[in-house]
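Only one protein chain is missing; all other protein chains are in place.
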Amino acid sequence: MRRVSNDRLTILAGTALAAALLLAPSTPSRADDAKTVTVGAILPITGFLSTLGPPERDAMQMGIEDINKVGGFEVGGQRYTLKLKVLDDESNPATVGVTAYRQLVDVDKVPVLVIAAGTRNYQALFRRSPLPVLNILDSTYPSILDVDKHVFLLRSDTPAYVPGAVWYLKNVLKKERIAFIGAGADPYSAGIETWVKKAAEEYGVKIVSVVNYPLNTTNFAPFIQAAMAEKPDAIYLGGVTQEVLPVAKQLFQSGIRDLPVVHNSGVTPTQAKQIIGDPLYNDVMANNYDFAGTLPETSDNPATKKFYKDFVTRFNQYPSDLTMWAYDTPFVLVGAMQKAGTVTDRDKIYQAMLGMPVPANTISGWIPADGGKLFHDRDAQTMSEGIGWCSDKKTIAPVFLYFMDGLKVTREKVVADACKDH
Amino acid sequence: MTEFLEVEGASKTFGGVRAVDGMDIKLAEGQICGLIGPNGSGKTTLLGLLSGTYRPDRGTIKLRGQRLDGLSTHRTVQQGVARTFQTSRLFFRWPLGANLAAAAAARLLTSTGDDADGGQEKLLALVGLAGRGDVVCSSLSNAEQRLAMLAVALATRPHLLLLDEPAVGMSPAETAALGQVIQRIRGELGVTVLIVEHNMHFMMGLADRIVAMNAGRKLAEGTPAEIRGNPDVIAAYLGS
Amino acid sequence: MLIQAAVNGVVLGSLFALLAVGLTLTYGVMEVPNFAQAGVITLSAYAMLWLNQTAACPFWIAALGGLVVGGVVSVLTERIAYRFVRTRPLAAPVVALGLLLILDNTALILFGGDHVSLSPPYAGDVIYVGSATVPAVGVALIGTTAVALLALWLFLQRTKTGRAIRAVSQNAEAAAILGIRLERQYIVSFFISGILAGLVAFAYGPMYAVYPYMADAILLNAFVVVVLGGLGNVAGAAVCGLLLGLLESFGAIYVSAAYQNLFGFAVLLLMIVLRPAGLFTNRSRRVA
Partner (left out) sequence: MTEIGMYGQQETRQRVRPRPAWDYLGIALLGFGLWVLLVESNSFYSSVLATILIWTIATSGLNIIAGLGGYPSLVQGAFYGIGAYGSALAMKWGQPFWAACIEAVLAAGILGLIVGLVFSRTRGQYFAIGTMFTGLVVSLVLSNWQSLTNGLLGINVEFGFGSINQLNVVIPAAAAFSLMLVRFVSRRRLGWRLLTILEDEDLAEHIGVPTARTKLTGFVLSACVGAVAGVLIAQYNGTISPDLFDYYVGFVMFVALSVGGAGRVLGPLLGSAFIVGTPDLLNLSSGIGLLLAGIIFVVVIIVIPGGFMSAIDAVMAAASRSVRR
């Protein structure tokens, strides 16, 4: 085989490239439409978090449309409208997300960045070009708020809802022996495990077995077997919807049907039907309990009820707590920009965000911190809620409302006959 | 006096089959020795033991008093043993000259640096491939490839050259020419040659001595004329 | 406990065996590590799902349709790509990866990335074996594997085409000299391997979920099986599949669940070092 030497080619390429670059004028940066502010978000549209990203995107779009519908908003005497730009991190922030980050922050120059997973992966980037970052998904423990002072969390953190689930198991369902089955590689699951243990110790419940299955497990039989060996009377599953539901399904398929199955996934009936399959899902979900933020569908607030109806009509899907929080996200951004009096100065917007009040027209029922501020140490909080399943209506209903004060359950309200009420 | 090549009790077993079973051979420097025997009698395996392709299970192999058994193949080559194969093996995508240069350079590591360049043309002339150094090996004819393989083996500057059926696929005329090439190799380079070959006629005219093998053992040894008349050899060939 | 672990192991082993025989069959005739098999499984599973849910076919009809899709897609991979790299063993893995990307992402574009469930009528049933419980879907998997392996064995031993495939697998050149039409055997092997992929989709889909990358992870385990069984050795793949399933199941219970997959990989690496030609073969032509 003849091989031509690389000599000429290398020289040609090198000189041509160097010459072209030295001669070519640097490309002018594209001038943005002065009256539109881009809301930039990196969301998991595909990958193992793909149950979460798309509804959040849709809800943010709805929120933006609702703001634009009334003529946008005013900052410094100038009216602006919003537009949404979502990049998919494929549930893989360290590789895909990092690129998306540079695109939104350095090329599109968004004033505030909205992110979901991967906060820790962006730490170095936060330091290189700081800007206010609003996380609307990641409640993993230890909290992502310690990553950078520019990070805000627009949702309740793990310690704000997990202990309530254990409290409910002990005091309402009268269960004493919990088996924990977690997604070993998922930090969200690890955080839940930590707080289940803390709560169990506090309330006097026994954790009889803890098993964690590795990444990409599809057959949970050995893990279920290991968990069941200690004869638990309740099962706690760690992880997100796509991790939790397959385990719940295989628990059912292995004949384990009488024990309550508790998780913190924010699963909607639509997702349950899709992931577990019809008609099996109704049976599998029958003894499931899901503890997280309040759901829009169970709210008394008319604006929240309207959002729920609109979302269901438009996307043929039930919105979750995350979806509701995502709807509020553009309102929080507008509030911060108005308080800061700028739509471009990232530092001023950051300072404004630290002390901003709960913005108007939000629907999530944010519980303000001292002085009416939205963020408690950069974390915005709502009531938490436990939901159960109503087999006859094939849907979910709230069984427990609460707010955690440390490990103390406060403002609690147990709904006795949830399915009838609802 | 130490013999040039001295093999004592060499044995090799493959999966329970004794391919070579206690072979003894002595060769004097500058000899052309033929190795004959029926199919499966262990000739090629013995060649493999000498060239370091295999390691003997038992027995010793000494070249000029130096132990060869236990050495890896490339160490054996560096001790001055080169071989060719039954089927043509060359770096087929390379020109013949590059094949020779690679072989020469590999050898240069342990011996003093000869002029590889001048040597190359001489070698090509010696095997009758003068001026063919720029030809890519895959486009050489079968006979040329067999000669080229010989040249590559010689480029490692061996003292002992092992040829495994060098005349396979050659016409009678080409075979005759090969015989002359081998004579010249012995004559001009002083290389000792051990040939495995089925073509008895070719062998009888070429070899000084012949060793006959059967079932992994030495059957007979002697001049071509002695071997031709040996009843054991005849029986082995005709089958008993 | 012991019985339950054994039962789990047999279910898992059946899955590995079913997946591995398809891989090893195509490896045998063509020496390609057919990573694209995972993509064929995905497309076949989505075909079943589409037929079952969108086109409202009964489950069994949908399953049959999915098998055909699997066979056809598999033959397409051979016709469009693999046949061009037959003589280039080092190009084959690259092409295989490329095909896997194509098939998985075709599924992603057509059906989205969500996990969806394939629900056979028996999805919720449980069968009790002494003190152990087996999901009906697990029994279906064991049954499918048993029937498929038996059928494949009969096909390879008793039919003319089957014998031709074995001949090609042992020595393609010699088979060609004997007048066996290689092209035909390649196509038939890939079709069968596609059908086997369809069977994996049918039996495995209901256990976990259908999504574009559903078979990528288990394919690695199956690959361990293929190498352990001896590349191209169908019987070896079947036996090693079961062994690996049991090993992983008992390993998960008695050693560590987190490193379950690692047992298989560790055995594989040991194997490559100690007995490079595989457990069930004395062929050594592919190694030094």
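The chains carry the letters A, B and C, assigned in the order they are written, with residues numbered from 1 in each.
Basically, a residue touches a chain if its C-beta (ideal position, glycine included) is under 8 Å from a C-beta of that chain, and two chains touch if they have at least 3 such contacts.
In this text, all values refer to a predicted model and were calculated from it rather than measured experimentally.
Participant: One chain isn't displayed here. Which of the visible ones does it touch?
Facilitator: A, B, C
Participant: Thinking of the whole complex, not just what is shown, which of C:56, C:177 or C:273 touches the missing chain?
Facilitator: Answer from the full complex: C:273 touches the omitted chain.
Participant: So which of A:42, A:82 or A:98 would be touching the chain we can't see?
Facilitator: Candidates A:42, A:82 or A:98; residue touching the omitted chain: A:98.
Participant: One chain is left out of this view; which of B:31, B:60 or B:73 touches it in the full complex?
Facilitator: Per the contact definition at the top, the residue touching the missing chain is B:73.
Participant: Among C:100, C:152, C:222 or C:243, which one is in touch with the chain left out?
Facilitator: C:100
Participant: In terms of residues, what is the contact footprint of the unshown chain on chain C?
Facilitator: Here the touching residues of chain C are 31, 33, 80-81, 84-85, 88-95, 97-102, 104-106, 108-109, 113, 220, 223-224, 227, 231, 258-259, 261-262, 265-266, 268-269, 272-273, 276, 286-288.
Participant: Can you list, in ascending order, the chain A residues touching the missing chain?
Facilitator: 2-18, 21-22, 26-27, 29, 46, 88, 90, 92-96, 98-99, 102-103, 106-107, 120-125, 127-128, 184-187, 190, 214-215
Participant: May I ask you to list the residues on chain B that touch the chain which is not drawn?
Facilitator: Residues touching the hidden chain, for chain B, are 51, 53, 72-75, 77-78, 82-83, 89-95, 97-98, 100-103, 105-107, 109, 113, 115-117, 120, 133, 152-153, 155-156.
In this text, only the chains that are shown with their structure count from here on.
Participant: Counting only C-beta pairs in contact, which chains form the busiest pair?
Facilitator: If you count contacting C-beta pairs, the leading pair is A-C.
Participant: From the C-alpha centres, identify the chain that is farthest from chain A.
Facilitator: With centres defined by C-alpha atoms, farthest from chain A sits B.
Participant: Grab the C-alpha centre of each chain and report whichever is closest to the global C-alpha centre.
Facilitator: The most central chain, going by mean C-alpha position, is C.
Participant: Would you kindly tell me how far, in whole Å, the mean C-alpha position of chain B lies from that of chain A?
Facilitator: 75
Participant: When the centre of a chain is set as the mean of its C-alpha atoms, what distance in Å lies between chain A and chain C?
Facilitator: From the centre of chain A to the centre of chain C is 36 Å.
Participant: Would you please write down the residue numbers of chain B that are in contact with two or more other chains?
Facilitator: Within chain B, no residue contacts more than one other chain.
Participant: Would you pick out the residues of chain C that each touch at least 2 other chains?
Facilitator: None at all.
Participant: For the complex, which residues does chain C have touching chain A?
Facilitator: 1, 4-5, 8, 11-12, 15, 108, 113-119, 123-124, 126, 128, 133, 135-138, 204, 206-209, 214, 217-218, 248-249, 252-253, 257-261
Participant: With touch defined as at the start, can you tell me which chain A residues reach chain C in the complex?
Facilitator: Listed in rising order, the residues are 45-47, 50-51, 184, 211-214, 216-219, 221-223, 225-226, 229, 242, 245-246, 249-250, 252-255, 274-281, 283-284.
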